[in-house]
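All remarks here apply to the structure that follows.
Note that one protein chain of the assembly has been removed; the remaining protein chains are unaltered in position.
Chain nomenclature is as follows: A, B and C, assigned in order of appearance, with residue numbering initiated at 1 for each chain independently.
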Amino acid sequence: MITMAILLVAMALAALWTVTANLYLRATIALALTSVILTVIMFRLGAPTAAVFELSVCAGLISVIFISVISLTHRLTLQEFLSRRQNRFARFRYLPPLLIAAALAMYFARQPLGVSLPWRETVTDARSVMWDLRRFDLFGQVMVLLAGVFGVVTLFRGAKNRDGR
Amino acid sequence: MGVEPATWFWLFLTFAALVMISGLYCFLVTFNLLRMLIGLEIIIKGVTLLIIAAGFLSGQLALAQAIVITVIVIEVVIMVVAAGLIINFHDLFDSLNVKNTRSLKG
Amino acid sequence: MNLIFLTILLPLAAGLLTLAVPGRWRGVREALLLLATLAGLVSALLFYKTTLTVNLPWVGFGLELSFRLYQFSAFIVLAVAVFSFLVALYSCWSMAGRPSAGQFFAYLLLTVAFTNGAVLADNLILFLFFGEALLLTIFGMIIIGRPGAWRTAVKAFIIVGAADLCLMFGVILTGKLAGTFAMSQINLPLGGPASLAFIFMMIGALAKSGSMPFHTWIPDAALDAPLPFMALLPAALEKLLGIYFLARLTLDLFQLRPESWLSTLLMVIGALTIVLAVMMALIQKDYKKLLSYHAISQVGYMILGIGTAVPVGIVGGLFHLLNNAMYKSCLFLSGGSVEEQAGTTDLTRLGGLFSKMPVTGACFVVAALSISGVPPFNGFFSKELVYAGALERGWTFYAAALAGSFLTAASFLKLGHAVYFGRASGQDNPVKEAAWPALLPMIVIAGGCVLFGVYNALPLHAIEPVLGARLAHSFAGGPENWWLVLATAVVIGLALANHFYGVKRSGKAAGASDHIHYAPGLAPVYDLAEKKYFDPYDLGLKLAGALAQFLYWCDRAIDWLYESLAVGLAAAFSGLLRWCHSGNLSNYAVWALAGAAAVIYYIIR
Partner (left out) sequence: MIYLFIFIPFLALIVINLLPQGEGEFAGWAALAVFSAQLAAAALAACGLIGLGGGWLDQLLHFRLLSDRTGLLLLFLAGLVGGTALLSGWRLRGASRSNFINLLLIALTGINGLALASDLFSLYVFIEVVAVSSFVLIALFRERSGLEGSFKYLMMSALASVLMLSAVACFLVAADGMSFAAVRAALAVPGNYLARAALGLFLCGLFIKGGLVPFHGWLPDAYMSAPAPVSVFLAGIATKAAGLFTLVRLVRLAPASADLSAVLLLVGTLSIVVGALAALGQRDMKRMLAYSSISQMGYIVAALGTGSALGNAAALFHFFNHAVLKSQLFVNAAAVEEQTGTRDMDRLGGLAARLPVTGTTSVIAILSTAGLPPLSGFWSKLLIVIALWTAGHQFYAAIALLASGLTLAYFLSLQRRVFFGRLRPELENVKEAGAALLLPALGLSALTVGVGLVFPFILGMFIK
């Protein structure tokens, strides 16, 4: 319980760091850290397969994507810098409604759940669930990946052969 | 672990909500397309935590793992496409300001 | 295959086939049109005296494919068949050589199919289906007229479409109140929501028949649409259908009593329609436009007659329906012949045509005498019945009807004098008589006018059973109250005197109504009406003057609400919404999240 609570607090702090970091690179590293802590939580809860995926894909691949985007784009123009300074407080404009929403959510969360948590110990192997029960989802995953491939083909053709139509 | 299931439930729910709200906050207030994407990523992290916790609490951890793996794959593909869009924006405007995405209105 | 389906499906199939026939094969199209309408006529005659009901399971949920052929509907179907055949014959001649002839024939046949379907329908939803489908053919028939006719088509579409929405509302309300959509099983007492349902359905019926607040597209269509359209729809089929439905409403669907305020409302609408439309007709200087205002005015007599809710009035209204369809289509056809032969319908440029087009002229005279209510033509007898009914409910209604009669007679004296008698004022081009396919329908209808006048027992014996047990005795034969006949005779005499006074004063036949047109007090009102200030549709398009604003407030406050307030409000809301869609993604996300919070709160509450 205590370990888990500490991990959760660490994850929340890492998430906060991600969103408040000034530099994109730092934010990306914080994001990877969040992913890593999530991986540890998953391990401790007994979900190793998902944890491995989270570690390799989210902490690894997505960080690579972000870093390559940063390296391709990262140039802060003077105008951008000025507008950021001007709008320094604009980032707080949505805070009040969010806080109200959070308070409301906390209030209603006190209501009874309506289900008794079963602790059904029906854990089977994730791989067999994946193959036996969620086979249709696997097919869907393949299709999403294919769509992503064509997305890369379409969107990363380089600025030179932007063909208009 | 000798703790009430309900306590576990609220613990996970609270922290997942915290993570999601910080991501959402970043998503809503930033003026930078990339940062918007990072906010989105944080929100999805919160949801992943929620799913795994739900699987853990209900004893359907295997199902939850299968779901999380699928979600991760979809997440990566969406991030790739979004990154492609952002790079194209940068090619067009030489900037990542969100204000460049406000030409369609009315 | 049931006979009832034949009357609907035959013209429908023929119409669709006509559309498919290539433009080169003119003869095939015309043959198809004539054969189909002739077959409709024969079949209508064949089962004229029969009673048939068809009840097929259909959509479910109380919507059944049920038709009912009985005395009343068979009578209307027969009338529809006769007029459609005659108009088809005429349009073969008048539409010849026009590029849109094929479309017109197809729409004509579809119109016949839809009208038959609506008349025979025994289910309110089925009626609604066929009734609203007529909107499609109206739209199509106007839009193929002269270039620029789309404006009139859109206008007709909006006015009739809005009324059809009311009809739909009324139908659904009635169905809910009665628990069934089967027309033959509904007999609701009025009051409360039933009155509301009656009013909404009444609006639909009135708009179908082209009565006063819903009339403004008809005069425009007279100029824009092909002429046979006017003879077919506003003159005959629309009235047949609209008044048939109004009669069904007051006779079976609802229990309308003479003492109810709804009956008075109907009579007021009828009386206003008679007087206002005929006043507009009087001052027109165009053959077709003058007739189109009469097409509106005459429907007032029917509404007045049916609105009395006393047997003599209802019989008179229905008899007038038949008579009006006859003489009005005859008049429109004569107008079409004149336009085709003389090249114009402007009264100031016509004259002395009787010697050149004797047959057309003779038919016109018969029809004009008939519409003016001169004995022994058919219009006289039906008007006397309506007068008797109106007098039973109050002398003001009778007076309004009589005033309408005076003005009708005056305007037809002017029209006849200007077109067929007197001297031609324009260039003296050689005008010849029209061809036989144009003359035949006119001769047949004019003969019918005389026949139904002299031997009025023939139509009346067909109409009277519609009233069922309410009918105390037959109204066939001569009028019962000779004082009314005397009053009519006096009025016609006055109209004659007025005409000669007007001709003498203005010096020409076309100016016979000028002394009324330019009379002190009436001239500005006419002026505004001519400029369409009384037309709620055009009002939104024009800047209205101070007087028009005033008249408009007295007269059309509701229309103002619709035209300016609603349009303005819609524009304001539209602007507000466009301002909200600022293109800012975060705003959109916040809307969505706020919406989600509200939805989830509401669901688990």
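Here, a residue touches a chain if its C-beta (ideal position, glycine included) is under 8 Å from a C-beta of that chain, and two chains touch if they have at least 3 such contacts.
These numbers come from a predicted model, not from an experiment.
Asker: Who does the absent chain touch among those shown?
Answerer: A, B, C
Asker: With the missing chain put back, one of C:Q71, C:S195, C:T348 or C:N587 would touch it. Which one?
Answerer: Of the listed residues, the one touching the omitted chain is C:N587.
Asker: Touching the left-out chain: which of C:V21, C:A39, C:V54 or C:I172?
Answerer: Considering the complete complex, C:I172 is the one touching the chain left out.
Asker: Check the options C:F67, C:F104, C:F157 or C:Y327 and report the residue that touches the missing chain.
Answerer: Of these options, the touching residue for the absent chain is C:F157.
Asker: Could you pull out which residues of chain B are in touch with the chain that's been left out?
Answerer: Touch with the absent chain occurs at residues 9, 20, 27, 33, 36, 40, 43-44, 47, 50-51, 53-55, 57-58, 60, 63-64, 67, 70-71, 74, 77-78, 81-82, 84-86, 88-89, 92, 100-106.
Asker: Determine and list the chain C residues touching the chain excluded from the picture.
Answerer: 58-61, 63, 65, 125, 128-130, 132-133, 135-136, 139, 150-151, 154, 157-158, 161-162, 165, 168-169, 172-173, 175-176, 570-571, 573-575, 577-578, 581, 583, 585, 587-589, 591-596, 599-600, 602-605
Asker: If the hidden chain were put back, which residues of chain A would touch it?
Answerer: 111-115, 117, 134-137, 139-141, 143-144, 146-148, 150-151, 153-155, 157, 161-165
By our rule, only the chains that are shown with their structure count from here on.
Asker: Counting in whole Å, what is the centre-to-centre distance of chain B and chain C, each centre being its mean C-alpha position?
Answerer: Each chain reduced to its C-alpha mean, chain B and chain C end up 65 Å apart.
Asker: Taking each chain's centre as its mean C-alpha position, how far apart are chain A and chain C in Å?
Answerer: Computed from C-alpha means, the inter-chain centre distance equals 69 Å.
Asker: I'd like to verify one number: the distance from the centre of chain A to the centre of chain B, where each centre is the average of its C-alpha atoms, in whole angstrom.
Answerer: Roughly 4 Å, centre to centre.
Asker: For chain C, give me the residues that contact two or more of the other chains.
Answerer: As it turns out, chain C has residues touching two or more other chains at 586, 590, 593.
Asker: Counting only residues that touch at least two other chains, what does the list for chain B look like?
Answerer: Expected reply: 24, 28-29.
Asker: Which residues, counting only chain B, touch chain A once they are in their complex?
Answerer: Listed in rising order, the residues are 1, 3, 5-6, 9-13, 15, 17-19, 21-26, 28-31, 34-35, 37-39, 41-42, 45-46, 48-49, 52-53, 55-70, 72-77, 79-81, 83-88, 90-91, 94-97.
Asker: Using the touch definition from the top, list the residues of chain A that touch chain C in their complex.
Answerer: Listed in rising order, the residues are 94, 97, 101, 104, 108, 111.
Asker: Note which residues of chain C are touching chain B in the complex, please.
Answerer: 578, 581-586, 589-590, 593
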